[in-house]
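Before we start, here is the structure in question, set down as structure tokens.
Missing here is one protein chain; the remaining ones are kept as they sit in the complex.
For subunit A:
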Amino acid sequence: MGKTLVEKIWDAHVVKSDAGFPDILYIDTHFIHEVTSPQAFDGLRSRGLPVFRPAQTIATADHNVPTVDQHLPIKEELSRYQVDMLTKNCAEFGVELYGLGHPFQGIVHVIGPELGITLPGATIVCGDSHTSTHGAFGCIAFGIGTSQVEQVLATQCLLQQKPKTMKIEVNGTLGKGVTAKDIILYIIAQISAAGGTGYFIEYTGSAIRALSMEARMTICNMSIEMGARGGLIAPDDITFDYVKGREFAPTGEAWDTAFAKWKTLYSDEDAEFDQTLNFRAEDIEPMITYGTNPGMGMGISKHIPATADQAVSEQPSFQKALDYMGIEGDTLLVGKPIDYVFIGSCTNSRMEDLREVAEFVKGRQKAENVTVWIVPGSKQIEQQAIAEGLDQIFEAAGFHLREPGCSACLGMNEDKIPAGKYCVSTSNRNFEGRQGPNSRTFLASPLTAAAAAITGRVTDVRELLEETVYA
């Protein structure tokens, strides 16, 4: 019997597999950031250990950095201390750091691919659940806790149970105004916020194959929102073309060797998955979430589900979510006034996202009562956006292009949505208080978020796309 792609990559990275124990899995690339690493470095110190393979760990500051005036010292004392601690730890242990002010700084899951550090067939971990993003290149990539960050720093390995595998196939052609973000929000709404727990998901099908690398990253990024540790897409010419020529991608002979290996990275035809699901691209419309977990999403034209229609055991939690959001079941969300729009995060802060938003808002003006933040995923994206004049388009529309970081996705820095306010956000989580205490989040695509910015209401972007043709 053939092997799935996950099995191929996993088996190639097993250092040791003993009955009754988890496998010892070798980690090719380890990303760290300021929030989940300090306690791991402390652990090394108390055990008297060095970083075992410092060249295989790359650090950046992203979660807790301001998105304005990054050239100045961080104002907030605790945040400054945490970022300084990362600098100190990296210097002491010999780890490369792309910190504030460095031209490569940015959200960890944006810079890895952008710099050609993320490569097909690799095992990649980071103390952040959205590490699944890197799976878009055909990697086993997953988020870990701080004890495991310490484990990888100390040994370049992790003790891991081999995961179950799920295949999600999406075939067909996406409709107007429907993007990768809508595909993944649709899948999560279908299988729930826990439906992928215990699995690595391989996304296949013609609708996935047609996507760019940036769109594929959006899909894999949100695998964790259905509980899956990781999601991946077999690499193809779109992948290889993206990787080739990037800062740290292999060149010359090393490229040829790597390329020959990468071409074997696919699930064999007779490989068996533990579960297979099929969806039709034509069934997907622009999506929006209404509740307090990413599984509580729906097509934008639909009515919010009623509590009475939920399973009895789930009704209290469901009603609690609607109460928190200040909405009622069996009503439309379209037309609901909103206060903020956030375009950013490791889900949707890449060049394509910014270009798509710029093209849509060119010549349009944001609604008066709405605040719009655009936070690029990296310094390189910010510079590219300025070089292409997108900053001018945003400014003319009343949008604010800020500096790179995780920002209002998790409200750890000062970019918080105020209590009770509504934000249409291109990020990945709509949990209670995620974007600031008592903030209310509607997750959507960059296009749907941009449409809400223009009208000041939850809007079906298709109605504003009449004159524009989107491929």
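In this section, contacts are C-beta pairs under 8 Å (C-beta built on N, C-alpha and C of every residue); 3 or more make two chains touch, one makes a residue touch a chain; residues count from 1.
FYI, contacts and distances are computed from a predicted model.
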Between "ECF transporter S component", "ATP-binding cassette domain-containing protein", "3-isopropylmalate dehydratase small subunit" or "Malonyl-ACP decarboxylase", which matches the UniProt record of the unshown chain?
-> "3-isopropylmalate dehydratase small subunit"
Options A:245, A:316, A:335 or A:389, residue touching the unrepresented chain | A:316
Residue among A:22, A:101 or A:245 touching the omitted chain = A:22
Which of these, A:68, A:91, A:194 or A:396, touches the one chain of the complex that we don't see?
-> A:194
Thinking of the whole complex, not just what is shown, which of A:257, A:301 or A:438 touches the missing chain?
-> A:438
Using the touch rule from the top, list residues of subunit A that touch the missing partner.
-> 15-16, 20-22, 24, 26, 35-36, 38-39, 42-43, 47, 49, 63-64, 78-79, 81-82, 85, 127-129, 143-148, 150-151, 154-159, 161, 193-194, 197-198, 224, 227, 229, 292-293, 295, 313-314, 316-317, 320, 410-412, 419, 429, 431-434, 437-438
